[in-house]
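For this depiction, one protein chain was excluded, whereas all remaining protein chains were kept in their positions.
A and B are the chain letters, set down in written order, and residue numbers restart from 1 in every chain.
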Amino acid sequence: MLKRKAALAAIPIVIFLLGWEALSRGSLLNPYLFPPPTTILMELGNLFMKGMPAQSALLMHVGMTLWRVLLSVVLGIVAGVIVGVAMGLNRAVYSFFDPLITVLMPIPGIALAPLFIVWMGFGNQTIVSLGVLSAFFPVVYTTVAGVRSVDPQLVRAAQMMGSRPIGVVLNVYLPWAATYVFNGVKLGLARCWMTIIAVEFVAASNWGMGYMIWNAAENLRADVVYGGILLLIVIYFILEKALINRLESRTIARWGMIRQA
Amino acid sequence: MLTQEPVVTQQTAARSVWGVVRFVYPFVVVALIWETALRLGWVQSVSLPAPSQIAAEFWRLAVTQGVLWEHFSASFYRLAVGYFLAVGIGVTVGALLSLSPLLRGLFEPVLSLLVSVPTIAWLPVLLITMGLGDRTVITTVFLGGFFAITYNTMRGIEMVPRNQILAAREMGVNGAHLFFAVLLPGSLVSLITGLRLGIGYAWRALVGGEMLAAMIEWGIGKMVFQARFFNNVSIMFVGILLIGLSGYLLDRTFLRWLEMATVERWGMVRRR
Partner (left out) sequence: MLQNENAPALIQIRDLAKEFDPQSKNTVEALRDINLDIEEGKFTVLIGPSGCGKSTLLYLLAGFEKPTRGSLLLDGKPVEKPGPDRGFVFQDYALFPWRTVLGNITFGLRSNGWSKADADAKAREYIAMVKLNGFENAFPHTLSGGMKQRVAIARALAYNPRVLLMDEPFGALDSQTRKHMQQELQRILMQTNKTVVFVTHSVIEAVFLADRIVVLTARPGMVKGIIDVNLPRPREYTDDSYLDIREAVLSLLSEEVEKELEMDGM
């Protein structure tokens, strides 16, 4: 059954790739704009080997982007959870920050890039700051919802047993909000990934997948552009499956707290 | 009933005025602190304009020069074309995929993989293949909206209860009639979610596209991006705030009425 499904899904992809290959090789498609898939893969291989054995140009680009994403997501989650808990616990804090967040959240990270470039110049500071911001908002949003939905009996139970306020936050509010926070982290990772790639287009100085793709586009190296995008798809797929799903199965799934969306 | 109505509207009016005040006051507080900090010299920076400077810049752009509206109309033209293309094609594709098991088996996995590609990542491809102008930006907007709308249309139609469809078939309802009378209303909750997500993605894609497509002249994203070349941070702030506000208003007004008029009235979702 599963095999049949995979085979069915592979049909359009294979036809698409074969058609592309044939049309491009036969020059029915402009091979400069649409280089054949085999060429794209070869070019990815070349980029991987470039600089070997000391280093690999492709891995440097990938590594730099992943490092930025990871740093941004971690900082964004920490800040988001702290602000989210404060908002969830306190009405005044909530009513102050909620309108600000509502208006700031829909601003795409790339729109802030020119401003941050003026403030911090090209490079990591600008890229990571915008990455943090883009991960921060979804996490705040969901954390607030999670904290506000806490079962009051659990809070009472913890207080009854002599838990201090900070203990109640760490042992009741946070684990309760975990289901919600995970949704925020998923969203945050997606937005952070998007923002980092986009900001790397304009603000990276020499490494990063966004920089690699953008630079290739400006030099009309279509093969590198397509290869880069293919890599983006694969890496994000792995990131989500490996990181988020594993974290989920170790925590909220084990606690019987997964709810059907 | 009739005599009570004015009282009710007064109450809701009072409540909505109070709601606006509550929404606006944090911005006022932040602006006041910011302004004071700059005026009293607590913070000093050439690249951080005071709110009053930003307001003056807004006035210049919106009234004295009036260029703001040119930027806005260029942006909304691109958004409208790209988004409506996305709605038309997205709903059609989504419906086809949900109604034909074969098509779904063939294309759903590809689709769910492509959904995860950041829209902005398509931009370099488009810049190479379609040039640096309007066509590229509109296509980016289209791609931004398309996947979310397609995916949610498909999910929505899948979730229409089997027995509703059977009951309709029993009554002799088929084909297009079945689609418009049963499947469309039944899937509307999910469809509207898709439309809302779609307009959000499309708006972001628009801003990114306008910034990076070199050959266009107008557009709110372009305005922000160009301000960098003459180091005018005030313009950037005006542009960024308007981008945020427009994104918020697009979500709250444009699709909210659709939601209120349909799924909320039918009791399919809880009133917010």
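We adopt the following convention: a contact is a pair of C-beta atoms (placed from the backbone, for glycine too) under 8 Å apart; a residue touches a chain by one contact, two chains touch by 3 or more.
Keep in mind that what you see is a predicted model, and the values were worked out from it rather than measured.
> The chain left out touches which of the shown chains?
Touch partners of the hidden chain, whole complex considered, are A.
> Of A:K5, A:R164 or A:K241, which one is in contact with the hidden chain?
A:R164
> Would you indicate which residue among A:M64, A:I77, A:I127 or A:V172 is in contact with the undisplayed chain?
A:V172
> Can you list, in ascending order, the chain A residues touching the missing chain?
For chain A, the residues touching the absent chain are 151, 153-154, 156-164, 167, 171-172, 175, 178, 251, 254-257.
Note that only the chains that are shown with their structure count from here on.
> Would you kindly tell me how far, in whole Å, the mean C-alpha position of chain B lies from that of chain A?
Their C-alpha centroids are separated by 20 Å.
> Report the residues of chain B in contact with chain A in the complex, numbered from low to high.
Counting only chain B, the residues touching chain A are 22-24, 26-27, 29-30, 47, 105-110, 113-114, 116-125, 127-129, 200, 203-204, 207-208, 211-212, 221, 224-225, 227-228, 231, 233, 236-237, 239-241, 243-245, 247-248, 251.
> Quick check on the complex: what are the chain A residues that touch chain B?
Touch list, chain A to chain B: 5, 8-9, 11-13, 33-34, 95-97, 99-100, 102-108, 110-115, 117-119, 190, 193-194, 197-198, 201-202, 213-214, 216-217, 220, 222, 225-226, 228-229, 232-233, 236-237, 240.
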